[in-house]
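Everything on this sheet refers to the single structure shown next.
Omission of a single protein chain aside, the complex is shown with its protein chains in their original locations.
Labels run A, B and C following the written order; every chain starts at residue 1.
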Amino acid sequence: MEVGFVGVGRMGSAMAANLLKAGHRVKVWDKSVEPLRALQKQGAEIAADARDAFRGDALFSMLPNDDVIRDVFITGRMQPASGRPVHVNMATASMQLANDLAAYHADQGVPYVAATVWGRPDVAAAGKLSIVVAGDPQAIARVQPLLDVIGQKTWHVGDEPSRANLAKIAGNLMVACAIEAIAEAAALVRAHGMSAPEVLDAIITSLFNVPVYRGYGDMIAKQQYEPPGFDLVLGMKDVRLALMAGEEANVPLPFASTLRDSFMDAIANGDAHKDWSAIARVAARRAGLQD
Amino acid sequence: MEVGFVGVGRMGSAMAANLLKAGHRVKVWDKSVEPLRALQKQGAEIAADARDAFRGDALFSMLPNDDVIRDVFITGRMQPASGRPVHVNMATASMQLANDLAAYHADQGVPYVAATVWGRPDVAAAGKLSIVVAGDPQAIARVQPLLDVIGQKTWHVGDEPSRANLAKIAGNLMVACAIEAIAEAAALVRAHGMSAPEVLDAIITSLFNVPVYRGYGDMIAKQQYEPPGFDLVLGMKDVRLALMAGEEANVPLPFASTLRDSFMDAIANGDAHKDWSAIARVAARRAGLQD
Amino acid sequence: MEVGFVGVGRMGSAMAANLLKAGHRVKVWDKSVEPLRALQKQGAEIAADARDAFRGDALFSMLPNDDVIRDVFITGRMQPASGRPVHVNMATASMQLANDLAAYHADQGVPYVAATVWGRPDVAAAGKLSIVVAGDPQAIARVQPLLDVIGQKTWHVGDEPSRANLAKIAGNLMVACAIEAIAEAAALVRAHGMSAPEVLDAIITSLFNVPVYRGYGDMIAKQQYEPPGFDLVLGMKDVRLALMAGEEANVPLPFASTLRDSFMDAIANGDAHKDWSAIARVAARRAGLQD
Partner (left out) sequence: MEVGFVGVGRMGSAMAANLLKAGHRVKVWDKSVEPLRALQKQGAEIAADARDAFRGDALFSMLPNDDVIRDVFITGRMQPASGRPVHVNMATASMQLANDLAAYHADQGVPYVAATVWGRPDVAAAGKLSIVVAGDPQAIARVQPLLDVIGQKTWHVGDEPSRANLAKIAGNLMVACAIEAIAEAAALVRAHGMSAPEVLDAIITSLFNVPVYRGYGDMIAKQQYEPPGFDLVLGMKDVRLALMAGEEANVPLPFASTLRDSFMDAIANGDAHKDWSAIARVAARRAGLQD
């Protein structure tokens, strides 16, 4: 199939590379030249601009935040360069933008689905992402073969695209909660003179033996938050998306509220660009521990 | 080896049965007659009283709460009926009691270790519990062969027995945090008209595919909290143990504080004896949802 | 002096009436006709539109929320109809809008000050409001005689108009905190079988004998939240302004976070248009009390 891919950071590059390996024709675009060159070597064509990638069967977009997505698609009045490609938006977006995008595409007669993913870049490279998709069933059916290349399983969660975004927001909130839970457990045992690596290893191996806990548990145990896998300021953004989604439907989320305060505390104290698990430094500081 | 086992509820019975199967002589005692009879059929001897089980190589105790343990051991001035058995305390106890027990046994010259476990009764029956042990290394060495029958892995976390208790408290806190995280995610998606079973399945399969999340996720998705696997009032007790341990060392634990409030809310609204995952009803009620 | 007054709800009408009584010429405007007629009887002139009131020495505006203010002034590109009146903005606005307004007026060469007030309509009618003003000192000096009619004391808090808005936001947050504090105290004593009216009377008379506590204490004691003095949804808006101002400067405000959750709980459970002290119903419900 003929596919465009806009936004080829670490996650996007890994997905685009898998589409190439599977024999699809992929036209890529990004503000940054380096990843474009790397994908070119793997057989991708470099688009002239974002719109030039918007043709054929599908356009995948993986852009960093609401502002960029809004600028490119809605404010920029983006339309396909030719044909009737399905826009597959993979970004973590707010419910507000998700609904605005759906309305915009409907207005333009462009098929639109939201397909959010979980998994780190190495999981993406292995084509084993988990995908949650929502949108018009016919549009999803058209891109399903491509999703099958990118991920190992796809969950369909409804006809309104924003539902995939909300599922993503909810999942990310649960990850952030897991980090704070590890951080509080670590502070508690350290304050009693115990070894956090030892205790966290026992707890996580026994009860929570999945990469999310394993990975953040290791960082918190070692008190080592650099280099960041996911910047703390981006974590703050994700927690805000959850709070905003909650506010739209009047859903109190006390854990999310606490997380927001911890993220701001971390940012105010200089850790904006450490890994988001560095909210554990806030938990430690509260207990008077050397963080 | 010759082993006593005091407190044979669902967990204790499963462990005692495994000790019997492994060929050890086990003398059991409990306030309740039924489980004693069941174990007798599997080859156990029924003790005359708790002290009568306290002989040979080791006494395992798995009693329900601080008050009972304190009554039996400290106030009751429990001592071995004969020999020099190691007391292996498997209960979830407060740090205060843990330290008092260590002092009491030291005073009496009785070897004492705390060995806390994670795993549901089916895991216990399979001999696959995770065990965290702390205490005098020689005493631990003596009972290690028995621990190897009960669990699949043992973590040694220090010489002071209370350390095993604190590890248990920290782990249980993390489980409670996971429940509240699931509950908030479920309330969020339900309030937006989505199916909690669908979204939780996607999130948990993708990111948290372990029995803790799987099990509580299912209960919360189905809004089905009976019969309880673990009573909500006992969950409240565990959260209090974490808060008390935090207070002893001045460790603020905001997630634990929030949990305490949710547990009390649930109890005040009639759910004391539902499964502790019924704090999800509190999360739903806060959002005006039919819980 | 020649004064315009845009937005004559209960507060605005009381202030405009005092300006009239003090002998000033006042031209009033509002979307609603009734209060305009009432002020006309007291000597006011009814403006043709908002801009028609924007002339002479000063324009006072007391509009309900950010959206309305932004529409009228910035989007509507409001400019004086004649002369060089000082715009005195009395609304509770976000920091963001406050800064945008300052920039817009500077751009247009129109003198602009923010003057926020505390006090209920009866205090406004008595000319005893407390006023916090910020902006260009010369502009403030020009309108000070008018502020002296409206209020009993004016605090000057700096040259950037947004500072008056922030002071207002901070003060309103403190009022919301007082309400929740009363609500928790009331729930606590009621749950122990005591009379909330009795105990709150003792506490408030002894320690907090000011109208804020007296008034909300009475409503909470009597569990009587209608008619609303200040709608709960507006209270939610004020708490959000505090949280947004906190977010801009990375200031965790845990009481404000808790309040946000209580307000949403109240709204989700049907109390959006009761008095904002009805968050006490949330506190009562959490404790299983008949609210």
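Here is the rule we go by: contacts are C-beta pairs under 8 Å (C-beta built on N, C-alpha and C of every residue); 3 or more make two chains touch, one makes a residue touch a chain.
Every value quoted in this text rests on a predicted model; they were computed, and no experiment measured them.
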| item | value |
| --- | --- |
| From C:124, C:187 or C:232, residue that would touch the chain that is not displayed | C:187 |
| Residue of C:44, C:203 or C:236 touching the missing chain in the full complex | C:203 |
| Residue, one of B:19, B:267 or B:284, that touches the chain absent here | B:267 |
| Touching residues (missing chain, whole complex) on subunit C | 95, 118-119, 130, 132, 153, 155, 157-158, 163, 166-167, 169-171, 173-175, 177-178, 180-182, 184-185, 187-189, 191-192, 194-195, 198-199, 201-203, 205-210, 212, 242, 245-246, 248-256, 258, 261-262, 283, 286-288 |
| Absent-chain interface as seen on subunit B, which is shown | 246-247, 250-254, 257-258, 260-262, 264-265, 267-268 |
| Touch residues of subunit A, complete complex, unshown partner | 191, 254, 261, 264-265, 268-270, 285-288 |
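As a working rule, only the chains that are shown with their structure count from here on.
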| item | value |
| --- | --- |
| Geometric centre: closest chain by C-alpha means | A |
| For subunit B paired with subunit C, centre-to-centre distance based on mean C-alpha positions, whole Å | 53 |
| Distance from the mean Cα position of subunit C to that of subunit A, given in whole angstrom | 40 |
| Interface hub residues of subunit C, defined as touching at least two other chains | 254, 261, 264-265, 268 |
